[in-house]
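These notes concern the structure reproduced below.
Of the protein chains in this complex, all but one are displayed in their positions.
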Amino acid sequence: MQHKMVAPMAGKVIQININVGDSVEEDDEGLVIEAMKMETPIFVPCNGVVGQIKVKAGDNVEEDDVLAVIETE
Amino acid sequence: MIEKLSTLIFTTGFVYLTPGMVFMWLIGLTLIFLAVAKGYEPLLLLPIGFGIVLANLPLAGLMEPETGLLWKFYEYGIHWEIIPPLIFLGLGALTDFGPMLARPSLIFLGAGAQGGVYIAFFAAHLLLGFSLQEAATIGIIGGADGPTTIFLASKLAPHMLGTCAVAAYSYMALVPIIMPPIIKLLTTATERKIVMPKARKVGRLEKIVFPLVGVLVMILLVPASAPLMSMFMVGNLFRECKVVERLNLAAQNELLNIVTIFLGLPVGATMNAQNFLRKDVIFIFILGLFAFIASTATGILVAKGMNLLSKTKINPLLGAAGVSAVPMAARVVHKMGQQADKKNYLLMYAMGPNVAGVIGTVTAAGIFLTLLK
Partner (left out) sequence: MSEALGIFAAGTAGVFLSMMLLYGAMQISAAVITRWFEDKVEK
(Lines give C-alpha, C1' and ligand atoms only; values in the text may rest on other atoms or scores of the structure.)
Protein backbone atom coordinates (compact mmCIF):
# COMPACT_ATOMS: atom_id res chain seq x y z
CA MET A 1 0.00 0.00 0.00
CA GLN A 2 1.24 3.44 -0.80
CA HIS A 3 0.90 6.34 1.55
CA LYS A 4 1.54 9.85 0.31
CA MET A 5 3.49 12.25 2.46
CA VAL A 6 2.12 15.68 1.61
CA ALA A 7 3.20 19.19 2.45
CA PRO A 8 0.97 20.55 5.24
CA MET A 9 1.77 24.10 4.24
CA ALA A 10 3.51 26.07 1.51
CA GLY A 11 7.21 26.78 1.79
CA LYS A 12 10.67 25.86 0.58
CA VAL A 13 12.20 22.45 1.15
CA ILE A 14 15.49 23.06 2.83
CA GLN A 15 16.45 19.65 4.14
CA ILE A 16 15.56 16.08 3.30
CA ASN A 17 16.46 13.57 5.98
CA ILE A 18 15.24 10.40 4.31
CA ASN A 19 16.38 8.47 1.27
CA VAL A 20 14.63 6.10 -1.12
CA GLY A 21 14.73 2.66 0.42
CA ASP A 22 15.00 3.87 4.03
CA SER A 23 12.91 2.14 6.62
CA VAL A 24 10.98 4.85 8.43
CA GLU A 25 8.64 5.10 11.37
CA GLU A 26 5.68 7.33 11.99
CA ASP A 27 6.76 10.71 13.36
CA ASP A 28 10.32 10.47 12.12
CA GLU A 29 11.47 13.86 10.98
CA GLY A 30 11.40 13.40 7.23
CA LEU A 31 11.92 16.86 5.80
CA VAL A 32 12.31 20.44 6.85
CA ILE A 33 10.29 23.18 5.17
CA GLU A 34 10.98 26.85 5.55
CA ALA A 35 8.16 29.38 5.61
CA MET A 36 8.03 32.89 7.07
CA LYS A 37 11.76 32.59 7.80
CA MET A 38 11.00 29.69 10.11
CA GLU A 39 12.00 26.06 9.79
CA THR A 40 9.26 23.54 10.33
CA PRO A 41 9.93 19.80 10.51
CA ILE A 42 7.58 17.58 8.51
CA PHE A 43 6.94 14.18 10.02
CA VAL A 44 6.57 10.80 8.34
CA PRO A 45 2.88 9.85 8.41
CA CYS A 46 3.27 6.10 8.89
CA ASN A 47 5.67 3.17 9.27
CA GLY A 48 7.11 1.75 6.08
CA VAL A 49 9.80 2.07 3.46
CA VAL A 50 10.44 5.20 1.44
CA GLY A 51 9.33 4.43 -2.11
CA GLN A 52 9.82 7.74 -3.88
CA ILE A 53 10.99 11.22 -3.01
CA LYS A 54 9.32 13.80 -5.23
CA VAL A 55 11.18 16.94 -4.21
CA LYS A 56 14.71 18.10 -3.68
CA ALA A 57 16.25 20.69 -1.43
CA GLY A 58 15.50 24.16 -2.74
CA ASP A 59 12.13 23.31 -4.26
CA ASN A 60 9.17 25.51 -3.46
CA VAL A 61 6.10 23.51 -2.53
CA GLU A 62 2.43 24.36 -2.05
CA GLU A 63 0.06 22.96 0.52
CA ASP A 64 -0.89 19.37 -0.41
CA ASP A 65 1.99 18.84 -2.83
CA VAL A 66 3.26 15.29 -2.58
CA LEU A 67 6.69 15.25 -0.98
CA ALA A 68 7.31 11.51 -0.83
CA VAL A 69 5.57 8.17 -1.09
CA ILE A 70 5.90 5.63 1.70
CA GLU A 71 5.28 1.98 0.93
CA THR A 72 3.52 0.03 3.65
CA GLU A 73 2.71 -3.69 3.60
CA MET B 1 46.08 82.35 16.21
CA ILE B 2 45.59 81.58 19.90
CA GLU B 3 42.18 83.14 19.58
CA LYS B 4 41.23 80.91 16.66
CA LEU B 5 42.49 77.87 18.50
CA SER B 6 40.54 78.72 21.60
CA THR B 7 37.40 79.24 19.46
CA LEU B 8 37.90 75.76 18.08
CA ILE B 9 38.32 74.34 21.55
CA PHE B 10 35.34 76.08 23.01
CA THR B 11 33.07 75.11 20.17
CA THR B 12 33.74 71.44 20.59
CA GLY B 13 30.86 69.52 22.02
CA PHE B 14 32.95 68.29 24.92
CA VAL B 15 32.48 71.58 26.70
CA TYR B 16 28.70 71.27 26.62
CA LEU B 17 28.40 67.58 27.37
CA THR B 18 26.14 66.62 30.23
CA PRO B 19 25.95 63.29 32.06
CA GLY B 20 22.44 62.90 30.71
CA MET B 21 23.73 62.95 27.18
CA VAL B 22 26.35 60.33 27.92
CA PHE B 23 23.69 58.15 29.48
CA MET B 24 21.61 58.47 26.32
CA TRP B 25 24.62 57.36 24.27
CA LEU B 26 24.68 54.20 26.35
CA ILE B 27 21.03 53.63 25.62
CA GLY B 28 21.54 54.18 21.92
CA LEU B 29 24.54 51.90 21.90
CA THR B 30 22.59 49.25 23.82
CA LEU B 31 19.88 49.28 21.17
CA ILE B 32 22.52 48.97 18.47
CA PHE B 33 24.07 46.08 20.38
CA LEU B 34 20.70 44.35 20.73
CA ALA B 35 20.13 44.80 17.02
CA VAL B 36 23.52 43.55 15.91
CA ALA B 37 24.33 40.87 18.46
CA LYS B 38 20.84 39.61 19.30
CA GLY B 39 19.00 40.38 16.10
CA TYR B 40 16.28 42.40 17.86
CA GLU B 41 14.29 44.12 15.10
CA PRO B 42 17.51 45.44 13.60
CA LEU B 43 15.86 47.30 10.73
CA LEU B 44 14.39 49.77 13.19
CA LEU B 45 16.36 49.48 16.39
CA LEU B 46 19.69 50.06 14.69
CA PRO B 47 18.80 53.43 13.12
CA ILE B 48 16.84 54.38 16.22
CA GLY B 49 19.85 53.63 18.41
CA PHE B 50 22.07 55.65 16.15
CA GLY B 51 19.56 58.49 16.07
CA ILE B 52 19.58 58.58 19.85
CA VAL B 53 23.34 58.97 19.90
CA LEU B 54 23.18 61.73 17.29
CA ALA B 55 20.49 63.66 19.14
CA ASN B 56 22.62 63.74 22.24
CA LEU B 57 25.65 65.39 20.73
CA PRO B 58 25.71 69.00 21.89
CA LEU B 59 26.10 71.78 19.32
CA ALA B 60 25.70 69.33 16.43
CA GLY B 61 22.30 70.85 15.97
CA LEU B 62 20.92 67.85 14.15
CA MET B 63 17.59 68.33 15.85
CA GLU B 64 17.70 72.11 15.79
CA PRO B 65 14.27 73.35 14.64
CA GLU B 66 14.23 74.57 11.05
CA THR B 67 17.89 73.84 10.37
CA GLY B 68 18.81 70.45 11.81
CA LEU B 69 19.14 67.56 9.36
CA LEU B 70 17.35 65.07 11.57
CA TRP B 71 14.80 67.71 12.50
CA LYS B 72 13.96 68.01 8.83
CA PHE B 73 13.62 64.22 8.51
CA TYR B 74 11.27 64.32 11.46
CA GLU B 75 9.29 67.35 10.39
CA TYR B 76 8.82 66.46 6.75
CA GLY B 77 8.81 62.70 7.17
CA ILE B 78 6.88 62.05 10.34
CA HIS B 79 5.14 65.22 11.38
CA TRP B 80 3.90 65.73 7.85
CA GLU B 81 2.56 62.18 7.94
CA ILE B 82 4.52 60.93 4.98
CA ILE B 83 6.81 58.17 6.19
CA PRO B 84 4.45 56.01 8.29
CA PRO B 85 1.83 55.82 5.52
CA LEU B 86 4.55 54.93 3.01
CA ILE B 87 5.71 52.15 5.30
CA PHE B 88 2.15 50.90 5.19
CA LEU B 89 2.25 51.02 1.40
CA GLY B 90 5.18 48.63 1.54
CA LEU B 91 3.58 46.47 4.20
CA GLY B 92 0.38 46.17 2.21
CA ALA B 93 2.38 44.96 -0.76
CA LEU B 94 4.05 42.36 1.45
CA THR B 95 0.84 41.11 3.04
CA ASP B 96 -1.04 38.07 1.83
CA PHE B 97 -4.62 38.22 3.04
CA GLY B 98 -5.34 34.75 1.73
CA PRO B 99 -5.32 33.00 5.11
CA MET B 100 -7.73 35.58 6.46
CA LEU B 101 -10.04 35.48 3.43
CA ALA B 102 -10.17 31.68 3.65
CA ARG B 103 -11.66 31.92 7.11
CA PRO B 104 -13.06 35.45 7.59
CA SER B 105 -14.11 34.84 11.19
CA LEU B 106 -10.43 35.18 12.05
CA ILE B 107 -10.97 38.93 11.65
CA PHE B 108 -12.52 38.90 15.09
CA LEU B 109 -9.31 37.58 16.59
CA GLY B 110 -7.54 40.56 15.07
CA ALA B 111 -10.18 42.76 16.70
CA GLY B 112 -10.00 40.93 20.02
CA ALA B 113 -6.26 41.40 20.32
CA GLN B 114 -6.79 45.17 20.34
CA GLY B 115 -8.49 44.82 23.72
CA GLY B 116 -5.15 45.16 25.45
CA VAL B 117 -4.68 48.54 23.78
CA TYR B 118 -7.75 49.92 25.49
CA ILE B 119 -7.05 48.24 28.81
CA ALA B 120 -3.56 49.73 28.88
CA PHE B 121 -5.01 53.11 27.84
CA PHE B 122 -7.41 52.94 30.76
CA ALA B 123 -4.71 51.92 33.21
CA ALA B 124 -2.32 54.60 31.98
CA HIS B 125 -4.85 57.35 32.45
CA LEU B 126 -6.52 56.24 35.64
CA LEU B 127 -3.73 54.57 37.58
CA LEU B 128 -0.75 56.57 36.43
CA GLY B 129 -2.19 59.93 35.59
CA PHE B 130 -1.14 60.18 31.96
CA SER B 131 -3.29 62.50 29.89
CA LEU B 132 -5.83 60.89 27.58
CA GLN B 133 -3.65 61.58 24.55
CA GLU B 134 -0.56 60.15 26.23
CA ALA B 135 -2.48 57.14 27.50
CA ALA B 136 -3.76 56.42 24.00
CA THR B 137 -0.24 56.53 22.59
CA ILE B 138 0.96 54.18 25.30
CA GLY B 139 -2.02 51.88 24.77
CA ILE B 140 -1.42 51.55 21.05
CA ILE B 141 1.94 49.98 21.84
CA GLY B 142 -0.15 46.90 22.57
CA GLY B 143 -1.16 46.87 18.92
CA ALA B 144 2.38 45.69 18.19
CA ASP B 145 2.65 47.90 15.16
CA GLY B 146 5.61 50.28 14.96
CA PRO B 147 4.46 52.70 12.24
CA THR B 148 0.99 53.02 13.77
CA THR B 149 2.50 53.78 17.17
CA ILE B 150 4.77 56.39 15.60
CA PHE B 151 1.89 57.87 13.59
CA LEU B 152 -0.41 58.16 16.60
CA ALA B 153 2.35 59.53 18.80
CA SER B 154 3.25 62.20 16.27
CA LYS B 155 -0.34 63.43 16.39
CA LEU B 156 -1.27 62.99 20.04
CA ALA B 157 1.91 62.94 22.12
CA PRO B 158 5.04 63.80 20.13
CA HIS B 159 7.17 64.16 23.24
CA MET B 160 6.71 60.44 23.89
CA LEU B 161 7.21 59.30 20.32
CA GLY B 162 10.72 57.96 20.69
CA THR B 163 10.03 56.16 23.94
CA CYS B 164 6.85 54.53 22.69
CA ALA B 165 8.51 53.49 19.45
CA VAL B 166 11.44 51.90 21.25
CA ALA B 167 9.05 50.13 23.62
CA ALA B 168 6.92 48.89 20.72
CA TYR B 169 9.84 47.54 18.66
CA SER B 170 11.55 46.04 21.70
CA TYR B 171 8.47 44.16 22.78
CA MET B 172 7.82 43.04 19.20
CA ALA B 173 11.28 41.50 19.24
CA LEU B 174 10.51 39.89 22.60
CA VAL B 175 7.21 38.34 21.52
CA PRO B 176 8.69 34.80 21.66
CA ILE B 177 9.42 35.45 25.34
CA ILE B 178 6.38 37.49 26.31
CA MET B 179 3.60 35.46 24.74
CA PRO B 180 4.16 31.79 25.66
CA PRO B 181 3.61 32.15 29.44
CA ILE B 182 0.33 33.96 28.91
CA ILE B 183 -0.79 31.48 26.31
CA LYS B 184 -0.02 28.59 28.65
CA LEU B 185 -1.89 30.29 31.44
CA LEU B 186 -5.05 30.82 29.44
CA THR B 187 -5.29 27.64 27.37
CA THR B 188 -5.28 23.95 28.12
CA ALA B 189 -3.05 21.51 26.29
CA THR B 190 -6.16 19.97 24.77
CA GLU B 191 -7.26 23.30 23.38
CA ARG B 192 -3.82 23.87 21.90
CA LYS B 193 -4.09 20.57 20.08
CA ILE B 194 -7.14 21.63 18.10
CA VAL B 195 -6.51 21.08 14.42
CA MET B 196 -7.92 23.69 12.10
CA PRO B 197 -10.15 22.56 9.25
CA LYS B 198 -8.56 22.69 5.82
CA ALA B 199 -8.40 26.22 4.48
CA ARG B 200 -10.34 26.77 1.27
CA LYS B 201 -8.57 28.08 -1.78
CA VAL B 202 -8.91 31.81 -2.19
CA GLY B 203 -9.27 33.02 -5.74
CA ARG B 204 -7.37 35.84 -7.37
CA LEU B 205 -10.51 37.91 -7.83
CA GLU B 206 -11.31 37.73 -4.13
CA LYS B 207 -7.82 38.92 -3.30
CA ILE B 208 -8.24 41.88 -5.65
CA VAL B 209 -11.68 42.76 -4.31
CA PHE B 210 -10.58 42.68 -0.68
CA PRO B 211 -8.41 45.82 -0.64
CA LEU B 212 -11.10 47.66 -2.59
CA VAL B 213 -13.88 46.64 -0.24
CA GLY B 214 -11.62 47.09 2.75
CA VAL B 215 -10.58 50.60 1.88
CA LEU B 216 -14.18 51.70 1.31
CA VAL B 217 -15.60 50.12 4.44
CA MET B 218 -12.83 51.03 6.86
CA ILE B 219 -12.33 54.60 5.73
CA LEU B 220 -16.05 55.34 5.65
CA LEU B 221 -16.28 53.97 9.18
CA VAL B 222 -13.15 55.54 10.64
CA PRO B 223 -12.03 58.38 8.38
CA ALA B 224 -9.17 59.29 10.70
CA SER B 225 -7.49 55.99 9.88
CA ALA B 226 -7.32 57.00 6.21
CA PRO B 227 -3.61 57.87 5.84
CA LEU B 228 -2.50 54.46 7.04
CA MET B 229 -5.43 52.34 5.85
CA SER B 230 -5.45 53.80 2.35
CA MET B 231 -1.75 53.15 1.78
CA PHE B 232 -2.03 49.67 3.23
CA MET B 233 -4.85 48.77 0.88
CA VAL B 234 -3.34 50.28 -2.23
CA GLY B 235 -0.12 48.38 -1.53
CA ASN B 236 -2.12 45.21 -1.20
CA LEU B 237 -3.92 45.95 -4.46
CA PHE B 238 -0.54 46.43 -6.19
CA ARG B 239 0.40 42.98 -4.97
CA GLU B 240 -2.78 41.14 -5.85
CA CYS B 241 -3.73 42.59 -9.21
CA LYS B 242 -0.56 41.15 -10.81
CA VAL B 243 -0.51 43.83 -13.49
CA VAL B 244 1.74 46.33 -11.75
CA GLU B 245 4.60 44.07 -10.75
CA ARG B 246 7.13 46.90 -11.07
CA LEU B 247 5.14 48.99 -8.59
CA ASN B 248 4.56 45.97 -6.36
CA LEU B 249 8.23 45.07 -6.20
CA ALA B 250 9.30 48.66 -5.67
CA ALA B 251 6.79 49.00 -2.83
CA GLN B 252 7.94 45.79 -1.16
CA ASN B 253 11.63 46.41 -1.60
CA GLU B 254 13.16 49.72 -2.59
CA LEU B 255 10.42 51.94 -1.20
CA LEU B 256 9.98 50.05 2.04
CA ASN B 257 13.70 49.91 2.66
CA ILE B 258 14.23 53.57 1.91
CA VAL B 259 11.43 54.84 4.11
CA THR B 260 12.51 52.49 6.89
CA ILE B 261 15.84 54.29 6.93
CA PHE B 262 14.06 57.63 7.14
CA LEU B 263 11.76 56.38 9.87
CA GLY B 264 14.31 55.02 12.31
CA LEU B 265 16.80 57.89 12.39
CA PRO B 266 14.42 60.74 13.27
CA VAL B 267 12.49 58.57 15.74
CA GLY B 268 15.70 57.93 17.63
CA ALA B 269 16.67 61.56 17.32
CA THR B 270 13.59 62.65 19.28
CA MET B 271 15.01 60.92 22.31
CA ASN B 272 17.26 63.55 23.78
CA ALA B 273 18.20 63.47 27.44
CA GLN B 274 15.45 65.92 28.39
CA ASN B 275 12.70 63.88 26.78
CA PHE B 276 13.83 60.52 27.97
CA LEU B 277 15.31 60.85 31.43
CA ARG B 278 12.05 61.25 33.28
CA LYS B 279 10.27 58.81 35.54
CA ASP B 280 7.40 58.72 33.04
CA VAL B 281 9.60 56.63 30.81
CA ILE B 282 9.77 53.68 33.20
CA PHE B 283 5.99 53.74 33.43
CA ILE B 284 5.67 53.85 29.67
CA PHE B 285 7.83 50.75 29.35
CA ILE B 286 5.88 48.95 32.05
CA LEU B 287 2.54 49.91 30.55
CA GLY B 288 3.75 48.95 27.08
CA LEU B 289 4.62 45.49 28.30
CA PHE B 290 1.29 45.30 30.06
CA ALA B 291 -0.44 46.28 26.82
CA PHE B 292 1.28 43.45 24.94
CA ILE B 293 0.35 40.97 27.64
CA ALA B 294 -3.23 42.18 27.81
CA SER B 295 -3.61 42.05 24.02
CA THR B 296 -2.38 38.47 23.93
CA ALA B 297 -4.89 37.63 26.64
CA THR B 298 -7.87 39.39 25.02
CA GLY B 299 -7.07 37.76 21.69
CA ILE B 300 -7.09 34.31 23.25
CA LEU B 301 -10.23 35.03 25.25
CA VAL B 302 -12.08 36.16 22.13
CA ALA B 303 -11.04 32.93 20.42
CA LYS B 304 -12.34 30.92 23.34
CA GLY B 305 -15.54 32.96 23.31
CA MET B 306 -16.00 32.24 19.63
CA ASN B 307 -15.59 28.54 20.37
CA LEU B 308 -18.49 28.71 22.78
CA LEU B 309 -20.70 30.12 20.06
CA SER B 310 -19.81 27.99 17.08
CA LYS B 311 -19.63 24.34 16.12
CA THR B 312 -16.27 24.48 14.38
CA LYS B 313 -13.63 25.06 17.02
CA ILE B 314 -10.80 27.47 16.48
CA ASN B 315 -7.51 26.71 18.13
CA PRO B 316 -7.30 29.47 20.78
CA LEU B 317 -3.61 29.88 20.03
CA LEU B 318 -4.76 31.76 16.95
CA GLY B 319 -6.16 34.45 19.24
CA ALA B 320 -2.65 35.27 20.35
CA ALA B 321 -1.69 35.70 16.71
CA GLY B 322 -4.08 38.64 16.60
CA VAL B 323 -1.28 40.64 18.17
CA SER B 324 -0.06 42.17 14.94
CA ALA B 325 3.67 41.58 15.20
CA VAL B 326 3.84 40.09 11.71
CA PRO B 327 4.96 37.32 11.36
CA MET B 328 6.58 36.92 14.73
CA ALA B 329 3.37 36.24 16.64
CA ALA B 330 2.24 33.73 14.00
CA ARG B 331 5.55 31.92 14.31
CA VAL B 332 5.25 31.71 18.09
CA VAL B 333 1.71 30.34 17.77
CA HIS B 334 2.90 27.79 15.22
CA LYS B 335 5.71 26.62 17.49
CA MET B 336 3.41 26.24 20.46
CA GLY B 337 0.95 24.34 18.31
CA GLN B 338 3.68 21.95 17.26
CA GLN B 339 4.70 21.51 20.89
CA ALA B 340 1.18 20.38 21.69
CA ASP B 341 0.85 18.18 18.61
CA LYS B 342 3.80 17.58 16.30
CA LYS B 343 1.60 17.29 13.27
CA ASN B 344 -0.37 20.49 13.81
CA TYR B 345 0.89 23.13 11.39
CA LEU B 346 -0.76 26.35 12.44
CA LEU B 347 1.51 28.84 10.71
CA MET B 348 -0.66 29.70 7.71
CA TYR B 349 -3.82 29.73 9.81
CA ALA B 350 -2.14 32.02 12.30
CA MET B 351 -1.29 34.48 9.52
CA GLY B 352 -5.00 35.17 9.21
CA PRO B 353 -5.48 36.85 12.59
CA ASN B 354 -1.96 38.24 12.39
CA VAL B 355 -2.74 40.36 9.34
CA ALA B 356 -6.27 41.10 10.55
CA GLY B 357 -4.64 42.51 13.65
CA VAL B 358 -2.85 45.12 11.55
CA ILE B 359 -6.20 46.38 10.32
CA GLY B 360 -7.45 46.26 13.90
CA THR B 361 -4.58 48.34 15.23
CA VAL B 362 -4.92 50.97 12.52
CA THR B 363 -8.66 51.14 13.27
CA ALA B 364 -8.00 51.51 16.99
CA ALA B 365 -5.53 54.31 16.26
CA GLY B 366 -8.05 56.00 14.00
CA ILE B 367 -10.68 55.82 16.71
CA PHE B 368 -8.30 57.34 19.25
CA LEU B 369 -7.55 60.13 16.82
CA THR B 370 -11.21 60.79 16.20
CA LEU B 371 -12.05 60.96 19.88
CA LEU B 372 -8.95 62.71 21.15
CA LYS B 373 -7.71 65.19 18.55
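The letters A and B name the chains in turn, as written, and every chain counts its residues from 1.
The working rule: a contact is a pair of C-beta atoms (placed from the backbone, for glycine too) under 8 Å apart; a residue touches a chain by one contact, two chains touch by 3 or more.
Since this is a predicted model, take the numbers as computed values, not measurements.
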| task | Mind giving the shown chains that are in contact with the missing chain? | result | B
| said: Just to verify: which one of B:Gly110, B:Gly162, B:Gly264 or B:Gly288 makes contact with the chain not shown? | reply: B:Gly110
| request: For the chain that's not shown, point to the residue among B:Tyr40, B:Trp71, B:Phe88 or B:Tyr118 touching it. | output: B:Tyr118
| remark: Of B:Leu62, B:Ala165 or B:Val222, the residue that touches the missing chain is B:Val222
| task | Using the touch definition up top, pick the residue from B:Ile9, B:Val213 or B:Ile261 that touches the left-out chain. | result | B:Val213
| query | Who touches the missing chain here, B:Val22, B:Leu59, B:Leu185 or B:Leu371? | reply | B:Leu371
| said: Counting contacts across the full complex, list the positions on subunit B that touch the omitted chain. | reply: 101, 104-105, 107-108, 110-111, 114-115, 117-119, 121-122, 125-126, 132, 135-136, 203, 205-206, 209-210, 213-214, 216-218, 221-222, 356, 359-360, 363-364, 367-368, 371-372
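Here is the rule we use: only the chains that are shown with their structure count from here on.
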| said: Nearest whole angstrom, what separates the Cα centre of subunit A from the Cα centre of subunit B? | reply: 36
| said: If we count contacts the way the header does, which residues on subunit A are in touch with subunit B in the complex? | reply: 8-10, 27, 35-38, 40-41, 43, 63
| task | Using the touch definition up top, name the residues of subunit B that touch subunit A in the complex. | result | 199, 327, 330-331, 334-335, 338, 342-343, 345, 347-348, 351
